[in-house]
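Just one protein chain is left out here, and the rest sit where they should.
Should a chain be cited, it is by its letter among A and B, assigned in written order, with residues numbered from 1 in that chain.
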Amino acid sequence: MKRRVAVTGLGVVTSIGIGKEEFWKNLIQGKSGISKVESFDVSGYSRSFGGEIKNFQPLKFITERETKRMGRASQLAIAATELAFKDTKADAGHLDPDKSAVIIGTTMGEANIFEILNKAWLEEGLEKVDPFLVGRTTANLLSVNLGIHYNLGGINMVIPTACAAANYAIGYGYDLIREGRIDFAIAGGADAFSRIAFTGFARLYAMSADICQPFDKNRKGMLVGEGAAILILEPLEEAKKSGKRIYAEILGCGLSCDAHHMTIPSEDGITRCMQNALKETGVKPEEVSYISAHGTGTVQNDLNECIAIKNVFGEHTKKVAVSSIKSMLGHCMGAASGIEAATCCMAVSEDILPPTINYRTPDPDCDIDCVPNEARRVKVNIALNNAYAFGGNNTSVVFKKYEG
Amino acid sequence: MKDNIVITGIGVVSSIGIGKDAFWQALEEGKSGVKPVTLFDTSKLRVKMGTEISDFKPEEILGSKGLRNLDRATKLLLCAGKLALDDAGLEINPEDAGRAGISVGTTVGSLWSISEFDKSALRDGPHFVNPAEFPNTVINSPPSQLAIRLKSKGPCATISSGFTSSLDAVKYGIDLIRNKRAQIVLAGGVEEFCEQTYLGFYKVNLLAGVKGPELSCPFDKRRNGVIFGEGSAVLVLESQESAQKRGARIYARILGYGTSFYPYAINKYEPQGKGLKKAMKFALEDAGLSAENIDYICAAANSTEEADLIETEVIKEVFAKYAKTILVSSTKSMLGETFSAAGALAVAATIGAINKDFIPPTINYAQKDPACDLNYVPNKSSKEKINKAAVNAFGPNGSNSCLVVSKI
Partner (left out) sequence: MGSINTVENEIKELIAQILEVGSEKITPDAKFVEDLGMDSMMALEIVAAIEKKYKITIPEENLMKLASLGDVIAVTEQFLGKK
């Protein structure tokens, strides 16, 4: 009765590539998408680097009129969806709206519009605030704009669970297809480069001054990024029958909450999350080839994540490859786990593991195999995508190689 | 709907009553939560009213420690959550904490927090923001704070879908139980009263008092917009089996849910209510019911010209000959439009109706609109035994959802 779920399309918009091909090519070359922040004035800040997407051209994906009606996060989401549709050769017009879902994860929603409004409010007063923009700020508009753009009905929602959001969206899309409620899911995440996020992370002293070095002994913190990733999910048997390319099968997901602190992670919460994922999917620790780590590059996160991995994998820890692509992209907030999910799909599909770049000095407390600096060709059967959010909202989604 | 999900606890923080009993009593009395806004200055606006919760004292429910950095949205939700858990006679112990989940509908989290944090950076420079206020700027902050307070270690989700957020969050919570990821789920919604959201509604012309009288009068001819409001409602969901095993009091069973997004426009109601019609039909199908089985509809009608008419028309289409006899009322006549919290408050109200044998009235009903001609239970509640009820939620951004509940 429960159906198997396949990933049949990938669309990504990132600082190292727009579209799956360019993204993957640069990812496995260990290319960095980090640069000096230009979207706002950082002169008053102690930090100035981030993973902005410098070459995003919205008009390639939406009309001029649409660019005036939606914020950057929505634009990134639509672009990623367009790329995913092209990738799977799907056509929104042929979808059954009653059996489709658009589920988007985000951290800041349409923060850019909001930031414009706040500035106007402070500098010019409330009366001068553009009423048109005011109605365009709510987070749910990320999925609403997508629905309107593609004229697609069905299930439509945003899951704003911060840094784990896309994983939640993908997990829920998986649930809905599995139970037969829908036949097509557009699931992923989007976040535009946010001044609010940049300010906050800098103030928490959680941000690096230059590079992101997950698991490195001298790691100094995360970097803020932006992007969008969309996975197309469909029932596996149907996809197989219609000869679609199947990147991976989603076996299930684990969810947990730290119930500890808004920003300080708990190794117990993320241990249980991975355990839940393995329990739900029946996958044994020794069957996991790769973990796409949350790996933000902060002292605390990476340490806790390594402890949790050891808790879950025990003696198999050294045999699981664990890399963090945040070393290249920075932390793309709500999109991060979506981009990482797409990475897991490519990993199991291509048998290549992306590296953790900027790795110079091993940390004895983070003694996992982090695929340092260079991508690796190896058979990848099962990949686990970890994502942990502010508030201790934890997710692990399990991807399996599809062999026909 | 499979798996017999039931509701075993209810926590409400509303402008007409705090706690389920006060809330139900106020609904039955037709009490209005509408009053002049005090939380911020409305002198430059043409409107002045809202359904603020006056004298909100979270420390009375939560104790005084640990509230210092929490914003209003979070405090509202924490109170509703604590009340719900207590009402269900539950305690979350370390051994079963991993089986307790949370699913909350909120579209903007605390918009006030996000705005104030950003403005303080702009005003004082980015180095002088208060780091402790940064975590309040993520939309999933209120539900996460609830998890921290209750030490609830199962899945914790936040759902943003505008006016249907809390009904959709209830559905997500139901799915957590059905997929065996949680045994009990605190599901609901929250909306705080703040200048930012109020102005948002004002600027998109949704507030009453500009084109007509400043009233919340659903279905009435004078209706011309909403009175914006705040509140939080949390329901404790579990399987009937789990409830019976622990001897819990069961308030109601959830029979079905339907949702349908209809792509039309931003901030404009789709005039034919095609999405709402689907949502209601799907909910009935999911519940295995036909139109005649529904005794009461807790309407989403919010005193806008469009929404109330759309809902009336959709009810006529879906319920056909039964439309004239079915009881329909809008609790928003009393609570105002509480946006993301509306669905959860409506479910809490409907469960009161089912358990206490009354229909909450549509108050402020004075002038009939010939196009809105159903039985709206005007002004005074009526004593009725109802068995099955439908709760609607929909908004001008395309989302439409419906939940069907029944007496146990």
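Just so we're on the same page, a residue touches a chain if its C-beta (ideal position, glycine included) is under 8 Å from a C-beta of that chain, and two chains touch if they have at least 3 such contacts.
Everything quoted here is computed from the prediction, not taken from an experiment.
Across the whole complex, the hidden chain's contacts among the shown chains comprise A, B.
When the whole complex is considered, the residue among B:2, B:44 or B:65 that touches the unshown chain is B:65. The chain omitted from view is touched by exactly one of A:119, A:217 or A:261, namely A:261. Only one residue in the set A:20, A:72, A:203 or A:244 touches the chain that does not appear here, and it is A:203. Looking at B:59, B:91 or B:124, the residue that reaches the missing chain in the full complex is B:124. Contact residues of subunit B toward the unshown chain are 65-66, 68, 124, 127-132. Within subunit A, the residues in touch with the undisplayed chain are 203-205, 261-264.
In this section, only the chains that are shown with their structure count from here on.
Note on chain placement: the centre of subunit A and the centre of subunit B lie 30 Å apart, centres being C-alpha means. By the touch criterion stated above, subunit B contacts subunit A in their complex at residues 44, 97-98, 101-102, 107-109, 114-115, 117-119, 121-123, 125-127, 129, 131, 134-135, 137-141, 143-145, 147-148, 150-162, 165, 168, 172, 175-176, 178-179, 181, 199-200, 203-204, 259-267, 275, 278, 282, 397-399. Residues of subunit A touching subunit B in their complex: 44-46, 69, 97-98, 102, 106-109, 114-115, 118-119, 121-122, 126-127, 129, 131, 134-141, 143-145, 147-148, 150-162, 168, 172, 175, 179, 195-196, 199-204, 255-263, 269, 272, 276, 280, 389-393.
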